[in-house]
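Beneath this line is the structure, given in structure tokens, with notes to follow.
The complex appears here minus one protein chain, its other protein chains still in place.
Naming follows writing order (A and B), and every chain is counted from residue 1.
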Amino acid sequence: MSDIPLRSYRPVTTEAPLFRTALIVVVLGILAVLLFAPLITVFYEALRKGALEALTSLANPEALSAIKLTLLVAALAVPLNAVFGIAAAWFITKYDFRGKAFLITLIDLPFSVSPVVAGLCIVLTFGANTAFGGWLVGMGYPIVFALPGIVLASLFVTFPFVARELIPVMIEQGRAEEEAALTLGASGWRVFLTVTLPNIRWALLYGVLLANARAMGEFGAVAVVSGKIRGVTATMPITIEMMYNEYLSVAAFSLAGVLALLALVTLALKTALEIAHADALAANHRH
Amino acid sequence: MGRPLIHRSPIPGLGVSAGITLTMLSLVVLLPIGALLLKGASAGLDVLWHEVNTRRVWGALFLSFRLSFYAALFNLVFGVALAWILVRYRFPGRRLIDAAVDLPFALPTAVAGIALTALYAPNGAFGALAKDLGFKIAYTPLGIFIALVFVGLPFVTRTVQPVIEEIDREVEEASATLGASRAHTICRVILPMLAPAALTGFALSLARAVGEYGSVIFIAGNLPMKTEIAPLLIVIKLEEFNYDGATAIGLAMLVISFALLFVINAVQVWSRRRIGYV
Partner (left out) sequence: MRIEIDEISKQFGTTAALTPVSLAIPSGALVALLGPSGSGKTTLLRILGGLEFPTSGRVLFDGQDATGLTVQDRRAGFVFQSYALFRHMTVFDNIAYGLNARPRASRPPKAEVTRRVQKLLELIQLPDIGSRYPSQLSGGQRQRVALARALAIEPRMLLLDEPFGALDAKVRKELRQGLRDIHDETGLTTVFVTHDQEEAMELADLVVVMSMGRIEQIGKPADIRARPASQFVREFITA
């Protein structure tokens, strides 16, 4: 009996303490270098010459017009995206039809297309050099190198966001509550507003949050379609690029700091939703 | 056809929802992608091939794909390790770390790009360190690699995490009662269970990296044949009004993206058939 070593008191479903500590240290170390250091750098570089300098740079007309344009683009693209997401989720989850899987693949398509290619596609569709785009320019409605192109590009890159959040939630909730409301005499709109919407509101908010962050921060697709006209089609990310390339470091990083704050707020709200309303979100967001 | 195209339903709103869905899908996604395909078709294979078949374009495509592959590989290993400690270990700040994993999704790429460049340029904090050790990070392929790791970081973790949460501990206990060491259990029982999800995350991370633009162009230096990525080449061709050239590279990238999408779907179908979930 005495030659059996009595050493293993840890459960068999975990690793040795030393291994655990080492793994945690290594992983967190890599995260610190790759994730947290860049984030801190944004604020460090912005505040390098003091908070006043940073705030002053945000108040210059170029930065202000970029902020306004970005807010305007998000205000147009995000609601359109939400309408699409709700319609697509309703269509996909409330009816049985052939080709549903294919439709979902098409909706997901923008996720796997490079933003630059997305921008290129829009230029090739609506650019002044195309027949359709040329006609639109002639009518006084240019799309590329103008606001509509930027909105279209933002819509393209955020296209699946809301639909993807809503579809799994609505599949899980089934159709019985809607059917019950119908048997009680409710009209379609009433069913949607009083039964469906309250059940999907947190998932909708989650999708809108992510779509908004992406729309405000989109760079590649917008860089191609905007033409980068100062004060006219330069969104915040585009303006950051221009300032950075002109060695206006504090100005570039101050504007970047605003977007980084937006990202942090988005993450905080998203996490709060995951904790407070886990059962109302798609299963893969529950922790 | 035995099955009707669409089953009649008592739920109202079919016309409105199908109308909005198909109209917006066509206008925002299908029409533009169709325009790219049409442009490619009207230019003809000869012209497209002529545009792609230059050393500079091959160099850019090869660089993009090679570095994206390395970055996705790094994220595969790191992502599984990160998911494992987030689910299985308890340490201070775990919830915060868990929330922060999605930072690359939320942080605009241009912001990440200039921040990484400031950090890894020879006069930046980490860049100076590297300089002392005798190598450069920013403006080299290594810098591009770091940017691509950054943008692809969350994918593997987020696909693997729910699978780890669902592993039945009894399976691990069973392995132990059969005499397996912990290392053996991890390699032979746990990792194979994670493989399909990890592969999906790998493919997603790879697809994202191949198309990435914003976070890379600042740190890349953009030297033709050395640090010039494929998406940047599209932008350059467009600035030169060389639409055929941009179309050719765009189509090449689209083909790569769709191939990756196909692989992702195949992996999911395969694993669902084998073990019932991804």
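Simple rule for what comes next: a contact is a pair of C-beta atoms (placed from the backbone, for glycine too) under 8 Å apart; a residue touches a chain by one contact, two chains touch by 3 or more.
All of these numbers come straight from a predicted model, not from anything done at the bench.
K.L.:
For the chain that is not shown, enumerate the shown chains it touches in the whole assembly.
P.N.:
Hidden chain contacts in the full assembly come out as A, B.
K.L.:
Could you tell me which of B:P10, B:G44 or B:P122 touches the chain that is not displayed?
P.N.:
Only one listed residue reaches the unshown chain, and that is B:P10.
K.L.:
Which listed residue (A:T105, A:N129 or A:S187) would be found touching the missing chain in the intact complex?
P.N.:
Here the residue in touch with the unshown chain is A:S187.
K.L.:
Residue-wise, where is chain A in contact with the chain that is not depicted?
P.N.:
174, 176-177, 179-187, 190, 194-195, 198-199
K.L.:
For the chain that got dropped from the picture, name the residues of chain B it touches.
P.N.:
That gives, for chain B, the contact residues 2-3, 8, 10.
The rule is short, and it goes like this: only the chains that are shown with their structure count from here on.
K.L.:
Chain A to chain B: how many Å between their CA centres?
P.N.:
So the centroids are 15 Å from each other.
K.L.:
For chain B, which residues are in contact with chain A within the complex?
P.N.:
3, 5-7, 9-14, 16-21, 24-25, 28-33, 35-36, 39, 78, 81-82, 84-85, 88-89, 91, 95, 97-116, 118-119, 124-126, 146, 149-150, 153, 158, 161-162, 169, 172-173, 176, 182, 185-186, 207, 210-214, 218, 231-232, 234-235, 238, 241, 243, 246-247, 250, 253-254, 257-258, 260-261, 265
K.L.:
In the complex of these two chains, what residues of chain A are touching chain B?
P.N.:
These residues of chain A touch chain B: 12-16, 20, 23-24, 26-28, 30-31, 33-39, 41-42, 45, 80, 83-84, 87-88, 90-92, 94-98, 103, 105-107, 109-118, 120-125, 129-130, 152, 155-156, 159, 175, 178-179, 182, 187-188, 191-192, 210, 213, 216-220, 223-224, 236-238, 240-241, 244, 249, 252-253, 256, 259-260, 263-264, 266-268, 270-271, 283-284, 287.
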